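The structure follows.
Of the protein chains in this complex, one is absent; all others appear in place.
Entry: subunit A
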Amino acid sequence: MEQAKYIFLSLLFCSCIYADDEALESLGEMEVYTPIYAGEEDNIISFQDSYPLKKPGKIYVYGSYLFVNEQQIGIHIINNENPAELEYVVFFRLPGNVDMAVRGNYLYADHVGDLVAINISDLRKPVVSTRIEGIYSYAVMMPPEPGYFECIDRARKHLMIGWEKKIVENPECYW
């Protein structure tokens, strides 16, 4: 494995150098992963009964509840009162979400780069009480598969909520 890792790393660095090479300008149009940035519609936090668990990220335990981040999509809330039978309670859709913490009746989480405080005393009637805009920008990730991709716009990276495949002319990034 060690060997595989070093080979992988070597490839990575070779790729970086190669990607800086002028020869790449002849790539032309390619279907590659491009960043999805949050739009107006993503500024709304919505709530739904459940959402399929696809890419679990950060986890958080509060009392008999489990909070499971669905990477860049939102937070699953699961009742763990009976640990033998986990039970979905609700899914909070918070585009761009990476992390969270809970204290008392409040969930603190990141949402498209903002910090939100959500009153969860009634999990089925969550209420956003405070939003602090643009507190940080770390929700950056690599495309799902290696290869060329459209570079992430640093000025908007805090708004990044995922990747989609698109036709791009001369993609400049590679991993």
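The rule is short, and it goes like this: a residue touches a chain if its C-beta (ideal position, glycine included) is under 8 Å from a C-beta of that chain, and two chains touch if they have at least 3 such contacts; residues count from 1.
Note that in this section contacts and distances are computed from a predicted model.
Within the choices "LVIVD repeat-containing protein", "Nitrous oxide reductase family maturation protein NosD", "Protocatechuate 4,5-dioxygenase alpha subunit" or "Cobalt ECF transporter T component CbiQ", the name that UniProt assigns to the complex's undisplayed chain is "LVIVD repeat-containing protein".
Interface residues of subunit A with the unshown chain, by the touch rule above, are 1-2, 5, 9, 12-13, 15-17, 19-20, 52-63, 66-68, 71, 78, 80, 83-86, 98-106, 108-110, 115, 117, 119, 129-130, 132, 135-138, 140-142, 151-152, 172-175.
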